[in-house]
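Below you'll find the structure I mean.
Shown here: the complex without one of its protein chains, the others still in place.
Chain nomenclature is as follows: A, B, C and D, assigned in order of appearance, with residue numbering initiated at 1 for each chain independently.
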Amino acid sequence: MTTEPDSSADAAEPRGAATATVPPEDPPPAGGPAVVSADKPRVGTADLIFKNLTRTAGLGLLALIAVIAVFLVLRATHALNANTGNFLTTEEWFPNATPPKFGVAATLYGTVVSAAVAMIIAVPVAVGIALFITVYAPRQLSSVLGYIVDLLAAVPSVVYGLWGLIVLAPHMKGIQLWLNDYFGWIPIFDAESVGRSLFVASVVLAIMILPIVAALSREVFLQVPIAHREAALALGATRWEMIRVAVLPYGKPGVISASMLGLGRAMGETIAVALVLPASFNISAHLLSPAGNTIAANVANGWGEANDIGRGALIASGLVLFIVTMIVNIIARAIVARRREFSGSAA
Amino acid sequence: AKGSITGSGSSAQKNAIDEWVKAYQNACSGATINYQSTGSSTGRQQFISKQVAFAGSDSALKDQQKTDADARCTGGAAVDLPMAVGPVALMYHVSGVNGLQLSAQTLAKIFAGKITKWNDPAIKAENSAASLPDATIASVHRSDGSGTTDNFTKFLKGAGGADWTFDSGSDWKAPGGQGAKGSDGVTSTVKSTENSIGYAELSYAENAGLSTVKVKNAAGEYIEPSTDGASLGLSTAKVADGDDLKLTFDYTTATKGAYPVYLVTYEIACTKGLSADQAALVKSFLTYTASDAAQSSIGDLGYAPLPDAVATKVRAVVAKLA
Amino acid sequence: MATRIDVTGLTAYYGKFKAVADVNLTIEPKNVTAFIGPSGCGKSTVLRTLNRMHEVLPGARVEGKVLLDGEDLYGAGTDPVNVRRTVGMVFQRPNPFPTMSIYENVIAGLKLNGVRKKALLDERVEESLRGANLWEEVKDRLGRPGAGLSGGQQQRLCIARAIAVEPQVLLMDEPCSALDPISTLAIEDLITKLKSSFTIVIVTHNMQQASRVSDATAFFSLEKTGDPGRLVEFDKTSKIFSNPTEKRTEDYVSGRFG
Amino acid sequence: MATRIDVTGLTAYYGKFKAVADVNLTIEPKNVTAFIGPSGCGKSTVLRTLNRMHEVLPGARVEGKVLLDGEDLYGAGTDPVNVRRTVGMVFQRPNPFPTMSIYENVIAGLKLNGVRKKALLDERVEESLRGANLWEEVKDRLGRPGAGLSGGQQQRLCIARAIAVEPQVLLMDEPCSALDPISTLAIEDLITKLKSSFTIVIVTHNMQQASRVSDATAFFSLEKTGDPGRLVEFDKTSKIFSNPTEKRTEDYVSGRFG
């Protein structure tokens, strides 16, 4: 069946046959082999333009962030210099008084705790929802269900705030009392009275970030190749085992990213928290007590009636939030990076 | 006058301004006035940075602010013009208790956290007839910076004497109690919290159907909050000399029927320095707001008319604006 | 203990599309059965009905009966998880778990079944990788990601993963289509070795392979596109390749390909 | 107009790993050159260096020279995009664009390079799909997603897509490994047809296929895992399969596999 090489091929005996196994017998033409590094390929003009466009956008983003950071620092220093308290350890917030005395300790605590509790509530639920939509729900239903959860994102934050204040907080009273009755021996559930607490604010935040984490996780899970899911099932995995073996590991970096987006939102949420929390400036481990404040909410509360120092102080607290977000993200990235080469995705 | 101007600041005067703007625009078609309640301090800042033509403020300009504001009014000066007076009501939610009467001292102790039970002897002494529960008082204050807080704490400081050791100001400084955002937030928190007490402009209390405290005035009477009572209360205030009509409240002079907890909200305007059409519109609008008709039109919104003495001075200064 | 598979009146659908119609065949225990036929005739589909992997696809469903040693695969009390543990599968395209190392890939199935003993796992990993002729190439990098291997290596990894759970029946969907001859030989040897205790069904396009490894051969075909695929002839491999009953079978296997 | 490829001292790396070392060979125009060898010996890698697809992998780089009709593929002024338009490629695993219909998949290369004329596109779609022996099966559903086809159909779609842009050289990495014999025959016929005007390089594990379609054959191998793959022997196909110079080549091609 072999097609005989045509005459031209016949004439030209394939070269290199003789030298193939003998390494560099025929020396490269001009002193050393032409080394071409893949890092510096010549690229077409359009490609170059596009690449630089995207690069400029990326650098533009850095510039924007730098400008914001500089803005925050510039506006903050004046107030920090006038502060008679320790900015990091003082709990009270009296920047408009004479002399001004303020610190972020209480609001930072509230920010971190409310965001953390919100994440503890929201992330597992969101992952559950994403799994429900991508793995459990019948196909025809899944996009409708996905849409339903996305609707949570359509509720404006001011409405969440009003709802949290008027509807949720009274309803949460029972649950909080119950937690206090039965789990009161755990300090965080211990409270003299319950009300618009950090816990309630966390629930509101959890509801707000739920659609973000759920929607992005859903998209990530949808991308898990069928082949991986089938491989697991063919090994005799139950549905849950299939999820554990194929879906979750593949989607983990994406879920962490989505969670970081949610966490950012939770820590930065302004108006809803301002409406819900009673804005007290003290650090208390009792999550159910009507107390607590967050940096973002404090800015919203304080801005309208703040004097010059007061504004600087609020901006300084915004800067703190910026830095905290940075630290949290460093940690998240370290977690993702640990097994990067095992990630299922490209790039 | 024609054209459009913007103003910003106090939320306490928003309802009054809305009403005045409506009437004014009906009368002068072609003129629009846009007032946004951003908070008094922001209003003053925006006025200083020339973003708005006038500002609404629940407190008069302080020294440094006055200097900055004067600089904004090139060739003229910034003036504080008292424009509306409102009673601040103390709303409470204690089942089975009606007609609660409290003195400034008792209120100060309650809001300072020195009195923590509703059946405290101090409260009992003033309400012998009431059956006060053995319940913890939940005091509710503003969590955001507020002119209402400023005026209420001025009252506690001025009338409460040694029982109120905190400074007055737009930030709540006493420990304890719980905050709520905005007068509506305070109102709904009081409404949904048993054994609570809080303060807000009278109109919020009335709309929410909450009981209000009768507050003891310098004449020793317990007075229901009312616009007329607030007017009487303010009538003893000292008006500063010159064009800048800063008021200094007087909580000690006994006036029959006076309700002692009130706030005064000012308009801050330039005597000179605005562009001609803006200046004309500001002047025209403020002329209307200081008029008797305008002052009496806002009574049922929870505002009291300026006492005559003050109103006369305001009209005189408005006439000088250019 | 090997397992006989009886297929009766099997029809498989993808939604409304009837992909294969009315297949009847019996797969003997300790035998290798090959499925051959042109692309799209439904070989993979039939294969997947044998361990209920077909029903994993949305809209896919099955009519007819599949008995595994007399037990109804689609019976009311039958657990598809147990079915798949008993009837293992190797796919057309290599699909190692990308988040797992080579080692973890091989023991993935065992782990699910609760095997935890390190020594046993280690032993099984070596055994399975040797069986798939991959041990020598990867023994020094068992901790590296499975997805970093070449295509052929990946497929052999998948075979190792499937045989590590020691199923009763092994379904293979063109397992060698991405393999070089040496690996193919290893797999074919392995198949011959495995069939002494297991029942094996293999889909292949490689007629030589079918004739080399299989005892029985099923030839599927379809009239024209859009029609369902059908089982044209099913017989001993020697018969199918030397003296088929059907003209269409003869045309197909006598092609000059291989 | 066909194109000769001269490869000199080619060494390819994945990061620090040297995958293939020092390959020297000349691919004649209007010829079919086959790359054979065991899995992991670097056939795919060498193939990918011929149209600079190697360098799209992170960390991958190349030393040595590849001349296309005397023009340096890796020269300073050479645009890899032009290289790839001239040197087309079909991959081991079918990879149709999932967002595109069958029709759009075929014309993807043309469209993305600016061809807009409907009539020309229609014509080219039919021509290419016929060439890939897929036309009859899909002509009624050109608007359906390309990813909905069976594995074999998908691969033929990818071949259609590659030949639609009419490259000078066509690189095929085991293009038939997922195809049934009928499709394989069609592709082999197509290759024979195409070589009258184009240069073709094909990686295959199928020795028969190599001997059927190719004029020259390059046998790659590697000493042991971890070592780079090397070109063992390169010669006319008839010589490689009948009378190879190297013992290792003989061992490999005389295997009983097919």
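By our rule, contacts are C-beta pairs under 8 Å (C-beta built on N, C-alpha and C of every residue); 3 or more make two chains touch, one makes a residue touch a chain.
Just so it is clear, contacts and distances are computed from a predicted model.
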Protein that the absent chain corresponds to, by UniProt name, given "Heme exporter protein A", "Phosphate transport system permease protein PstA", "Putative gamma subunit (OadG) of oxaloacetate decarboxylase" or "Fumarate reductase subunit C": "Phosphate transport system permease protein PstA"
Chains still shown that are in contact with the chain withheld from the display: A, B, C, D
Among A:Val104, A:Leu235 or A:Ile271, contact with the omitted chain is made only by A:Ile271
Which of A:Ala79, A:Ala97, A:Val117 or A:Leu131 touches the chain that is not shown? A:Leu131
Of the residues listed, A:Ala79, A:Ala234 or A:Ala258, which one is in contact with the missing chain? A:Ala258
Considering the complete complex, identify which of A:Ala79, A:Ala105, A:Val220 or A:Leu287 is in touch with the unshown chain. A:Val220
Residue numbers in chain A that touch the chain omitted from display: 43-44, 46-47, 49-51, 53-55, 57-62, 64-65, 67-68, 71-72, 75, 124-129, 131-133, 135-136, 143, 145, 147-160, 162-163, 166-168, 171, 173-175, 177-178, 181, 207, 210-212, 214-216, 218-220, 222-223, 225, 238-241, 243, 254, 257-258, 260-261, 263-265, 267-271, 295-296, 299-300, 303, 315, 318, 321-322, 324-326, 328-330, 332-333, 345-347
Residue list for chain D contacting the dropped chain reads 51, 53, 56, 58, 80-86, 88-91, 93, 95-101, 108-109, 112-113, 145-148, 158, 161-162, 165, 167
Given the full complex, what residues of chain C touch the hidden partner chain? 1, 3, 62-63, 65, 67-79, 81-83, 86, 112, 114, 168
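Throughout what follows, only the chains that are shown with their structure count from here on.
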Please report how many Å separate the Cα centroid of chain B from that of chain D, as a whole number. 83
Determine the centre-to-centre distance between chain A and chain B, using the mean Cα coordinates as centres, and give it in whole Å. 43
Roughly how far is chain C from chain D, going centre to centre by Cα mean, in whole Å? 28
Residues within chain C bordering two or more other chains: 93, 256
Residues of chain A that touch two or more other chains: which are they? 1
Would you pull the chain A residues touching chain B in the complex into a rising list? 93-94, 96-97, 165-166, 169-170, 193, 195-196, 274-275, 277-280, 282, 290-291, 293, 300-307, 310
Considering the complex alone, what residue numbers of chain D touch chain C? 37-40, 44, 92-93, 136-138, 140, 150-153, 156, 174, 177-185, 205-208, 224-226, 252, 255-258
Sort out for me which residues of chain A touch chain C in the complex. 1, 139, 225, 227-238, 241, 245-246, 249-250, 252, 339, 341-344
